[in-house]
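Notes follow once the structure below has been shown.
The complex appears here without one of its protein chains, the remainder shown in place.
Chain lettering (A, B and C) follows the sequence in which the chains are written, and residue indices restart at 1 in each chain.
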Amino acid sequence: MINPWIIATFGSALPGWLLATITGAIGTVAVLVFTLVSALAAIWIERKLISRMQVRYGPNRVGPKGLLQPFADALKVIGKEAITPFGVDKVVYSAAPFIIFLAPLLTFGLVPFAPGAAVLNTDISLLLVVALGALGVVPIFMAGWASNNKYSLMGAMRSIAQTVSYEIPLVLSLVGLVVVTGSLKLEDLVVYQIQHGWFIFLQPLAAVIFFIAGSAELNRTPTDIMEGESELAAGYHIEYSGFKFSLFYATEYSHVFAVSALISVLFLGGWGTGPLLDLVPAVVWMVLKTYLLFCVFVWTRATLPRLRMDQLMAFAWKFLLPLSLINIMVVALEELLGLPGIVVAVVNMVLAVVLIVQWTRLLGSNGQSPERRVYIQRPATAQ
Amino acid sequence: MVTSNPYMVNMGPQHPSTHGVLRLRLVLDGEQVLRVEPVLGYLHSSKEKLQEEHTYLQTVPITDRMDYLAAMTNNLGVSLAIEKLAGIQSPPRAECLRVIMSELQRLASHCFAQGVFLQDLGAWGSPLMYFLREREQILDMFEMVCGARLTYNYIRPGGVSQDIPPQFTPAVNSFLDTFPAKLDEYEELLWKNEILRARTVGVGVVSRELAVSAAFSGPMLRASGVQWDLRKQDPYCGYQNYEFDIPVGQTGDCFDRFMVRFYEMRESLKIVRQALDVLPPGEWKAAVPIVIRPPAGEAFQMIESPRGMLGYYLVSDGGANPWRFHVRAPSFINLGALNEMLVGTTMADVVAIVGSIDIVMGEVDR
Amino acid sequence: MTAVMTGPALAEAIQGAFPTAVAEVYGDAVVLDAAALVDVCQFLKDAPDLAFDYMASLTAVDYLDYFEVVYHLLSLGHNRSAVLKLRCYGRKAPHAPSVTSVWKAADFQEREVFDLFGIGFDGHPDLRRIMLFEGFPGHPLRKDFLEFDHRKIAAMASEAE
Partner (left out) sequence: MVGSGILNGLLTVLKHIGQKPYTRQYPEEALVPPGRFRGYDFGWSEERCTGCATCAKACPHGCIDIVTDPLPNGRYSIEVFDIDLGKCMVCGLCVEVCPYDALFMGTKFALATENRWDLVVHKEDIGSRPDLSGYYRPAFQNHAAPRAEMRADYGVSKGVAKPAAEEKKA
């Protein structure tokens, strides 16, 4: 928003390299601030929302309604002694928390919050975003391996297996979008959605797959097996404390925000609101959608138990992968036939429901509607 | 050819899902358990030795500290054992109050067990909180009756320590009115949850033979298909007068153990309702001296605690203190077949299986 | 109601198969001969009219002259209970045969008795302390076990300085 204004005002007066530096710096600062503020806000939102779902009050001591609680937490965590356990690989151990913070940060740099408001507005931003999503696994493995702890190593191994599995349906679910729009630029996708309707209606199957696979990359329940606090205590960051731990902690939340922002850009029309409500600035809508999606993630976390490792893998390979392939074929066929948008939406919605229901049947006993076991049997001989 | 080396992981004593200080030494191959060795005793306080220096009345509050989630039934067990040893007969009102209290205790204990089991499966606290909310009402009632929320010291040799206060019956009635609907809701919610079923159905199967041979008891035994409940098979405190069923599972997996607890809660509600209806007036405590001196001899009394068959073996030499005070702790004995249950499963199943046993370390280590 | 199998009835049943196994009979219990214990237990478990398939409790009592190992048996099918006893003499290294081969439940409970009474169980697959740590001096449930006197230990420590 500021950058176009800068370009418009000083564009002729300043040399190109200076202009690029200034706009880049402003964008970077904006993204950094947004990421950190979001991470802090996320902690408060999640704790408050989950506690209300659990009939508790949640944080309400520090500041009004506990709003300052994240700051108090941050101060506390940063103030803790940074313990480096014996036998760790010091370089890798120290580097991991900083690298892990990069992935959500860079993702935010690519997300267009308003028309032309992405810091880095390249033509292949979709590809970059997907690549950055997979970047998160490297520091997790670094942390898990360097910590010299079996639990963290187990968490790291689980994380790699999971991310590799879920990256495939994640990417494949986006192919349908690219087929339709013919562009790898996130902004083009949003513009297409504003013109033709949101992708959550046009390609609901892709939306479901992306949501599930995206949440699997966030290490949050029901797919937080790499962290699994009831099994692995804390997983890959078990040996971290102090500031380094706070980076892991903040990353978890900003990563959720990054994925929420991506989903709203890819499937919920980005800054677009449809024909109504164009008075409110575009960026507000974008942020609103992101926060709402974050609340959905919190909601699932408060409800669902964790899946086991093999079940999670089976879900990715047996359920998400074939469905995403079918989705690509169907979308390509529709594009070839040149069907009108409303027909595509209806066909795809029906297809999504039918496919999901039928495919879970194929998966075997897990998909069957459960049988009720009988527990009360009257004794044959009366007492 | 990929080869792997087994490695050892210490699960506990400080671990989020070992219910206190249970320590499992797991030998793993990747995620798969090759060998498991439970290491107990981190909470051992030699209560059996301690009891030998107490009078019989003083042993009762110490038993509160063993199974701290079901202290009422602990009190009941030791009181019945002392009564058996000393030949004391408790009045009918006390018998009826004991039934009410131990069934409410079963409800409270099962509520906690269900919530914690779901927490172990990774359901981030919500079910636990809902179950704790229900349990809280029962604890409030107990506090009303005996002044404490966990360590009751209420059931005594010869009866109960005090009569129920007038506000107790309305409180129980309102609880009985609201709780069954919630129980139905939670059950409906949980039994067909796909993730819960995926994690529990067919996991940690205990065969009928193993359950009997390893002397499992309580929901552990009944989930394996053995219809054995001391309230029916060897009734104490007049349990034969109440109408109730014994839920029995068929496969003996974690899901059965989970559901058997649900059904037991429903039966407990039935018993409480019946017992409140027939609560006889009169004395609530037999005339028992402060220092009981039973004749020399021995007594073994088992009751059905929420966790299984809780037995007390008392030997008296005719003096004021027990010569030997042994507790058959159901949690301790239910841990006896961990090797058979855990080997071959994965790390995540270990948590589910240990959670479904429902142990209390205070009772395991005593 | 669980029917209690009285001592004489139980002794009669055992003596039918093992004439010399019963050492003493009283009240509700039968005191067995150590040499025949495992066989008798196996017999009690397998005989269809007895079928004591469930070992409810295994413990020991210190009677100063001897240790008495007490087995509380249940028959789930017949709803019947019985008590077996076994006397171990000597305080240095009393020992008894292990019944782990008959009932799996004996595993932990024999370890507990070994830990707290110091009664060794011959034939136990893994006889180690279970509650206390390795190297704990003495066996606390014995009547002659002396409690640690912390003041004495503190005095010893200060003397050493």
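Assume contacts are C-beta pairs under 8 Å (C-beta built on N, C-alpha and C of every residue); 3 or more make two chains touch, one makes a residue touch a chain.
Just so it is clear, the structure is predicted and the values come from calculations on it, not from any experiment.
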Checklist entry - Of the chains you can see, which ones touch the chain that is left out? => result A, B
Checklist entry - Who touches the missing chain here, B:T18, B:Q105 or B:S126? => result B:S126
Next on the checklist: Can you tell me which of B:L121, B:V145, B:M265 or B:I333 touches the chain that was removed from the display?
Outcome noted: B:V145
Checklist entry - Which residue from B:T18, B:S102, B:Q119 or B:N153 sits in contact with the chain not drawn here? => result B:N153
Checklist entry - What residue numbers in chain B mark contact with the hidden partner chain? => result 54, 57-58, 60-62, 64-65, 126, 130, 133, 136, 140, 143-148, 151, 153, 161-162, 165, 185, 188-190, 192-197, 290
Checklist outcome for this item: Touch rule applied to chain A and the missing chain gives residues 49, 51-57, 60, 299-300, 302-304, 356-357, 360-361, 367, 369-370
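As a working rule, only the chains that are shown with their structure count from here on.
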Checklist entry - Hey, which chain ends up farthest from chain A, C-alpha centres compared? => result C
Item to check | Chain whose Cα centroid lies nearest the overall Cα centroid | outcome: B
Item to check | Rounded Å distance between chain A and chain C, as computed from the means of their C-alpha atoms | outcome: 60
Item to check | chain B-chain C separation of Cα centroids, rounded to whole Å | outcome: 25
Next on the checklist: Going by the contact rule already set, what residues in chain C reach two or more other chains?
Outcome noted: none
Checklist entry - Counting only residues that touch at least 2 other chains, which ones in chain A make the list? => result none
Item to check | Residues of chain B touching chain A in the complex | outcome: 7, 9, 15-17, 30-31, 118-126, 129-130, 133, 191-199, 201, 227, 232, 240, 245-250, 255-256, 259-260, 263, 346-351
Checklist entry - chain C touches which residues of chain B in the complex? => result 40-41, 44, 46, 48-49, 210, 212-215, 226, 228, 233-235, 300, 302, 309, 311, 313, 315, 323-324, 326, 328, 332-333, 335-337, 365-366
Checklist entry - Which chain C residues qualify as touching chain B in the complex? => result 1-2, 53-57, 59, 61-62, 70, 72, 76, 79, 83, 103-105, 107-109, 112, 116, 129-133, 140-141, 145
